[in-house]
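I'd like to ask some things about the structure below.
The complex appears here minus one protein chain, its other protein chains still in place.
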Amino acid sequence: MSVSAAAANYLGEGSGPRAWLLTTDHKRVAWLYLVSLTAFFFLGGAFAVLIRIELATPAGDLVSDDVYNRLFSLHGIIMVWFFLVPSIPATLGNFLLPLMIGARDLAFPRLNLASWYVFIFGSFFALFSVVAGGVDTGWTFYTPLSTLYANGFVSSAALGVFIVGFSTIMTGINFIVTVHTLRAPGLTWFRLPIFVWTMYATALVMVLATPVLAASLILIVLERVFGIGIFNPRLGGDPLLFQHLFWFYSHPAVYIMILPGMGVVSEVLPCFSRRPLFGYKAVALSSMAIAVFGFLVWGHHMFVSGQSAYAGVVFSFLSFCVAIPSAIKVFNWSLTLRKGEISFETSMLYALFFLALFTFGGLAGLFLAALAIDEHVHDTYFVVAHFHYIMVGGMVTAYMAGLHFWWPKLTGRMYSETWGRIAATVTFLGFNLTFFPQYVLGFLGMPRRYHTYPPEFQFWHVLSSGGAVVLAIGYLLPLFYLTWSLFRGARAPDNPWQATGLEWQTSSPPPPHNFETMPVVTRPAYAYDMKGLEHERFSPHLEAGQ
Amino acid sequence: MSFGIPFFPQQASSAAGSVDALFYTLLAFAIALGLSLTFLVVGYAVKYRVGSPAGRTGERARSLPLELTWTIASLVIAFIFFGWGAVLFVRRDHPPPNAIEIAGLGKQWMWEFRHPGGQREINELHVPVGRAVVVSLASQDVIHSFFVPAFRVKQDAVPGRTTHVWFIATEPGRYHLFCAQYCGTQHSEMGGWVTAMAPEQYASWLESQGEGETLAASGEKLFQALGCSGCHGNSSKVRAPSLAGIFGRPVALANQQTVIADERYLRDSILVPNKEIAAGYEPVMPSFDGLVDEGELQMLLAYLKSLSPREPAKNEAVR
Amino acid sequence: MSGQTQSIAFDKASREKAADILAMWVFIGSEAMLFGAIFLVFLIAHMNYGAAFAAASKHLSLRLGTLNTAILITSSFTMALAHMYSADGRWRAAIWSLAATSLLGLGFLAVKAVEYSKEFSDGLAPVLGAPFSYTGPDPVHAEFFFGLYFAMTFLHALHLIAGILAIAGVLALWSHANPAGRARRIQAVGLYWHFVDIVWVFLFPILYLINRG
Partner (left out) sequence: MGEIRKLSFAYAGLLTLLGLTVGSSFVDLGGFNSAINLAIAAAKTAVIALSFMHLTSKGLPRLVVAAVGLWLVILFGLTLVGQ
């Protein structure tokens, strides 16, 4: 790019709080999210550390039972709604979606900024609950515990989640409309990078599922604040109905929490294998299949809740079906490595670790979907291990992969590969040490949400707590070297990984409106096998513009 | 169990073996698949690392036959495990006919059990080995869950309805009883022990607990005290259906439908009498919602059930 | 050129308009899921306690309910007129139609307030600990009915208030927006307004008309 770097760069577009807090540039909004979400991740992580310390001994000696209940409730609520649901979509998605489809911004830049303010507004309610004395319902808010018996600050937490839900819906609408209306000329659906497909699928789930959560939370708040008894068994209200509504949202929401990770990995694996993604169409369509079929399986959280066994059989069947698209993806990712030229940069390591951990979490999902096994392991640490393998081992690892992959684009700086590789490896080892023992615990019958436990389980708990320390180091390291790189890192070239995506065709960091000249796309995604591509621009128009 | 570290849960019920068989088969599958994928990925990663001499010609980024193969194979395997799990699971709905019925009541934060003979225990449950036991579960306040890992059984106790779980203990011993559904402050302390004993010991244990009045007898007393007998008794002036033998019988309703008088029906008849009106009767029965608590409801149900011919014989057998 | 588009992402006003409409529809779709979930709660309660619900429903004011339905339908009509006028560039007529729409919305709220206060004074409002003194059969499930009634109508009223505020916003920013922008906003607010009307079209029969015979 011939234009002088300072003016061409979105980071140089004015500084100071005003320029950031009133920006409508999707790239800056992504940063607003990145900073807030990082804070929430470490807050949630701090609760997790306290949980693990408490569980190192069978007796409840560090905190009281009430405090423990608040710890895991807040941990779950914060990690799910204030970190993991928005994590990749609101940061990397926000930053990359317009770049990847060759647009100047999202369709509604102001709505995008508004969604961040709504997020912050909602998080005040949640933080109020934290400071005022916590919530003691678990992240699932089951009635009638949450409506009639819980004595924590349930209403403000529920309102917080409710409000954050709106920010999620806003993001979802923005993404859907952007993908439909702003694709660059020549960028047909089947030329889209998988990341865009997964963003689209995620947005669909956000828009269709979140309102149902909002409805159920509003009913809880009405019951607690206005005394309108809707789930009150005394009036004939049905506690199971709440569970239906909650899981109608929350099962699809777990796909909000994995699809974006799948998208990131689908970018990283081909890049460092120098191979096109294996079975591109199958991977793209299976993302959509996950988004749609994910809505049909929520009853698998309720096998022993008292719903009819017949419904249990239906939901179990559908749960096995929804595993198939994930299976397809796992096989396709593995085959992508075949005959590649594989190198092991930090983000590639994270992506490979994602592959392993997601697979092991997903396979545990099959155990849970099998009715007779779930009867035994439901609400035990087996479930806890399952979802941490997918959400932490899968999604958070993918988030790290993506953050490292696009860091040069986000910041224009390179970080230390050595430290990156160390952090990835420490995370992987610490993760397995933390959560593998929990599978064993669950199979042994250790119930979840237990403050104290029978002494014979201690061995496994100690392993898990030890692992959490290693894991904490794994997550703290990037905090330091990435921050350091912001100020001291080497300047990044425009396309440090020789990747093919449109986002790499503009400068690092990109100019305020993304592209000097609007691109035209002439190739499928992942054209790594087309010879001599590395230094060639995607579109003749880009060249012509200079 | 090396060094006192547990690796497997105890197997102490008739279901444990078959559930474990499924578990270990699925585990074997998961390990086999996991290992092959690991070998595949690590193998590729080594073989095709940058600068390795491995040949890279003839590659293609898709292969329809391959993709179809793994899709179909996954489907088939998934369906096998689904079917297996489902077959084991639906047994839950069909307890053996001669089962002992114990009433279990969850409340914040204890389990209260009542044996057919009226013996009450808290956070302890004594059951005979080799006999089917049905625990009918109710909850006074929030949702709890009855969980005995050694038996591989779990069932939520939901306020406003009765649920069931059954098992046949196979090994005498003491096993953990947990509350698996988060229910508030002392959730982790809510539980205790299930003691499985040889039938003779169980009988003498029942003996030693004192010959309280049976659950059905308490229910009968309530039936008098609450005034049910005023309407449902033989000499009553109100026209109300006779309740003899009602349990398990089909009942014609005023809205032309027919329902089986199961526990849910009896329960609703007492708490929400207007919901389903028996054909040919006026809807004059008052609701007893709020007048009877869950424990009393269980007694009434036990009494009503004892009016059905099969039931008394069953209660006899326990003594 | 860019003066015609609101967002720098678009270079053609027509594309931006299409995007606006799509976004509005997606938003309405997600609102439909919200109300759908609550209707489901109502449906299941109704299946279980139909008799009690039918009896309780008779205690609502059919006159006021019908009046309100008519008011909302009329407001939808004036909103449609506003859209039509703005598309034709007849701005004064559009402003009057918008004003009429929001006034009708306020009228709806006023009638609703009358209804609420009547229900409170009749002891039919199990809200905020107000005394509940229902005299019909099965007061327990009647209480459930009134709880749902208040929850659902309250939520609907909140949406209506949002709609009125949105109209007020369009009018307040009238002189700041170029004609194309005005038309776009009127159309967006209009879609939302009609949706809120549709919600009421369902609320009315299930709450007021369970069985009057």
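Labels A, B and C are assigned to the chains in the order they are written; within every chain, residues are numbered from 1.
The working rule: contacts are C-beta pairs under 8 Å (C-beta built on N, C-alpha and C of every residue); 3 or more make two chains touch, one makes a residue touch a chain.
Computed from a predicted structure; not experimentally measured.
**Q** Out of all the chains shown, which come into contact with the hidden one?
**A** Computed over the complete complex, the missing chain touches A, C.
**Q** Which of C:37, C:124 or C:142 touches the chain that is not shown?
**A** Per the contact definition at the top, the residue touching the missing chain is C:37.
**Q** Can you work out which residue in C:8, C:80 or C:161 touches the chain that's missing from view?
**A** Residue touching the absent chain, from the options given: C:80.
**Q** In the full complex, which of A:153, A:295, A:415 or A:457 touches the chain missing from this view?
**A** Within the whole complex, the residue contacting the unshown chain is A:295.
**Q** Taking the entire complex into account, which one of C:8, C:171 or C:198 touches the absent chain?
**A** In the complete complex, the chain left out is touched by residue C:198.
**Q** What does the interface between subunit A and the hidden chain look like in terms of residue numbers?
**A** Looking at subunit A, the ones touching the missing chain are residues 180, 208, 212, 240-241, 244, 248, 295-296, 298-299, 302, 307-308, 310-311, 314-315.
**Q** Where does subunit C touch the missing chain, residue by residue?
**A** With respect to the unshown chain, the touching residues of subunit C are 21-22, 25-26, 28-29, 32-33, 36-37, 40, 43-44, 47, 62, 66, 69-70, 73-74, 76-77, 79-81, 84, 190-191, 194-195, 197-198, 201-202, 204-206, 209-213.
Everything below uses one rule, namely that only the chains that are shown with their structure count from here on.
**Q** Report the inter-centroid distance (CA atoms only) between subunit A and subunit B in whole Å.
**A** So the centroids are 36 Å from each other.
**Q** State, to the nearest whole Å, the distance from the C-alpha centre of subunit B to the C-alpha centre of subunit C.
**A** Here the centre of subunit C sits 45 Å away from the centre of subunit B.
**Q** Counting only residues that touch at least two other chains, what does the list for subunit C look like?
**A** In subunit C, residues 48-49, 140-141 touch at least two other chains, as defined above.
**Q** Using the touch definition from the top, which residues of subunit A touch two or more other chains?
**A** Expected reply: 234, 236-238.
**Q** Quick check on the complex: what are the subunit A residues that touch subunit C?
**A** Going through subunit A, the ones touching subunit C are 98, 103-110, 169, 172-174, 176-178, 180-182, 207-212, 214-216, 218-219, 222, 226-230, 232, 234-238, 241, 245, 248, 513.
**Q** Considering the complex alone, what residue numbers of subunit C touch subunit A?
**A** Residues in contact with subunit A: 7-10, 15, 18-19, 22-23, 26-27, 29-38, 40-41, 44-45, 48-49, 126-129, 140-141, 143-144, 147-148, 150-151, 154-155.
**Q** Mind listing the subunit A positions that touch subunit B in their complex?
**A** Going by the criterion above, the answer is residues 60, 65-66, 69, 136, 138, 140, 142, 144-145, 148-150, 233-234, 236-240, 273, 275-282, 303-306, 309, 312-313, 316-317, 320-321, 323-324, 327-328, 330-332, 334-344, 352, 355-356, 359-360, 363-364, 366-367, 369-376, 378-380, 440, 443-445, 447-454, 456-457, 459-460, 526, 529.
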